[in-house]
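Remarks on the structure that follows.
What follows is an incomplete set of chains from the complex, kept in their original frame.
We just call them A, B and C in the order they show up, numbering each chain from 1.
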């Protein structure tokens, strides 16, 4: 075991051996094995945004074997997706790549001011289709937060019992926040903190902007001169806000952009001490060979 | 086992043997046995629309033995209906035809903007009246989607445990959608995708129109020139949206129309790679011999 | 066993022996034993309308032994009531008359536009106070229908497990319907159908009027010239709507009226193929000897 992996595992000593073994597996798979960094392929956009917006740019991806193949060829640490599509062909890839099974999902055919996902997979079903971890989305800022926090509290307890670590997608959204505020540095830091408090072993947030949403927070940023000018600074701050850097925090890639933008964002995440990227649309909405190439370049940045 | 059935079963390898055995049975019953195509007789309109609108055109159908007789004589793959009417005479037909027991239903004596069916049968009761599969309706687009998705998540898990495959009726409806949008190609594709993600082994949707409901989807259809001019094209697209064709997708017949319209619709479904039809009012709201004839002609199309 | 009872029991062959035994008991008790007809004494108005409106016309009825005595003397098939009043003196009548224990009830101290009863007795408690069947009220047309249908789905499953048949009071009511519509022929037929679909062994509805509530239904009544002019016709239609006559359907007596009106209504129910009457206020809101006389005359009509 590399010393970095050893160090990271030391933060999770309250957890049982089976949970540690799965974190170990996530950290020792693919091109970043042993570095303590992760590049994860998430494909849940078919559920979240619909199949057309998700797969039409690269019709090969309509097939649920596609993300398995892409993640394997590129050397990702894990592939994350909803129950249905993993169940559809997971049998052929059993044991080949760690799976993060998303236990809840939203769709875009109905959306209210205060979002709340539906639970779409049980812990038991996640186990049976081969999960190495569960994924769960919370929307801090939504009036339904009590529901979501209590769902992950229960599901997390059950998951840990069976040795599954918990990955929380923490996406601020809802009537408590402005649109711009969803990615504000104070809000993203807070969202990371909430995920940690709810027991996340791995936290996923969006790269934060320099916007500060809450008046009380603004005073603190000014008084204590918290550095947030560069993305690297902001990533550092989010990592610090995640139990002083003692939790794995990874960052999403967001909507498609130019490769150069991606690389410079990833470099900033790396420089700021972020633990990695979860890169979906940018990687699978292009030809597979191009997707593999992109992911390998990202992996190279984190190796550097 | 025909090679086509073998191929179809290969898509469900994550499932246990008992689930596979029931899918096998559905695919090897009636006039389409071994072809990989299905014609299913659904009779739940007594609950959904009331007995008068359902049975008055052919009063023999008031008797719950009627759909058993019709499905058997016509050579359907299965008969789908609610608990009460199947329980009422299923004892006399035990083992003769696969049954898809609907676990939830709506009625028309009260209807709000956001529909949500009631659960009207448990998995255990479905088993005891001889189910070979469970049926469940979701209304994507309704503000109650969280309830429906979570219900089928739980019921589906229980059903699979006992070897029952899951058939999802995915009917977009509710405040998130316009009336025209309910059958729009983007919405129907999305509805099929959601059903797949929720673990449906068989998906039932309505034949889609060329309407595109969602602005974000419209851009994609235009940019990638997705073919949706003919019904055949649209069926192909829905099948592709169902895990790249690796899920059984069947299409409903809708309200009564001329036989010629039915045949040409069925031909388009067949040509587009659809897996079959679920044909209710058009088949049982006429004399039985006529209903049998109609269904046999539809079966012949799918055999062709 | 009379051939008529044998025939009726043949409709319930999906049910277990214990359920059949209790239906057998209901059909073989009292003055109508063996005829396939039923006259049931319901006394739940103390809960539903309050004690004054219920018992003041005949204060002897304040005592919960009264309905036992009345039902026994008159030769009813069963007595139906809520938990409390049956528990209060059921020990003295154990085994003497079949009991239908109502599992839910409403009161009149609060009433909203969309009624929903409270569950006031468990299946286990019903069993322990000697139930031969459970009774349950649904209000199709209420926005709370999902709650009610799911409650009876669960309670019905539990009841059948323990050998208790299910009697559903199906009373359309709520924002989906006009006041006149509650007794309209299309609505009552639909209400009977819903009860059957929910697994009722015995359905109780109100005698329908010739009013037609729903536009879609009106077209069907006209197109197919469904006969609804006389009460006898309408009773026939409701019976037909209850699985083609293969479910026991009985009719309530409603508010107090003249004896002559009662007899002619009962005669119409009999002539139309109805299975009997459930006759509360008209029978117990008078001197006991008069109540016995009235019930015996009604029984005589059904024997005729």
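Basically, a contact is a pair of C-beta atoms (placed from the backbone, for glycine too) under 8 Å apart; a residue touches a chain by one contact, two chains touch by 3 or more.
Everything numeric here is computed off the predicted structure, so don't read it as measured data.
Colleague: If 3 of the identical protein chains are displayed, how many copies are present in the complete complex?
Modeller: If we count all chains in the complex, we get 5 identical copies.
The rule we apply is simple: only the chains that are shown with their structure count from here on.
Colleague: How many angstrom lie between the CA centroids of chain A and chain B, rounded to a whole number?
Modeller: Computed from C-alpha means, the inter-chain centre distance equals 36 Å.
Colleague: Cα centroid separation between chain A and chain C, in whole Å?
Modeller: Chain A and chain C have C-alpha centres separated by 58 Å.
Colleague: Touching chain B in the complex: which residues of chain A?
Modeller: 46-47, 49-53, 55-57, 59, 62-64, 82-85, 87-92, 105, 107-112, 116-122, 124-125, 129
Colleague: Any idea which chain B residues touch chain A in the complex?
Modeller: 11, 13-15, 140-143, 145-146, 149-150, 153-154, 157, 172, 174-177, 186-187, 189-194, 196-200, 214, 216-217, 220-221, 223-224, 226, 240-241, 243-247
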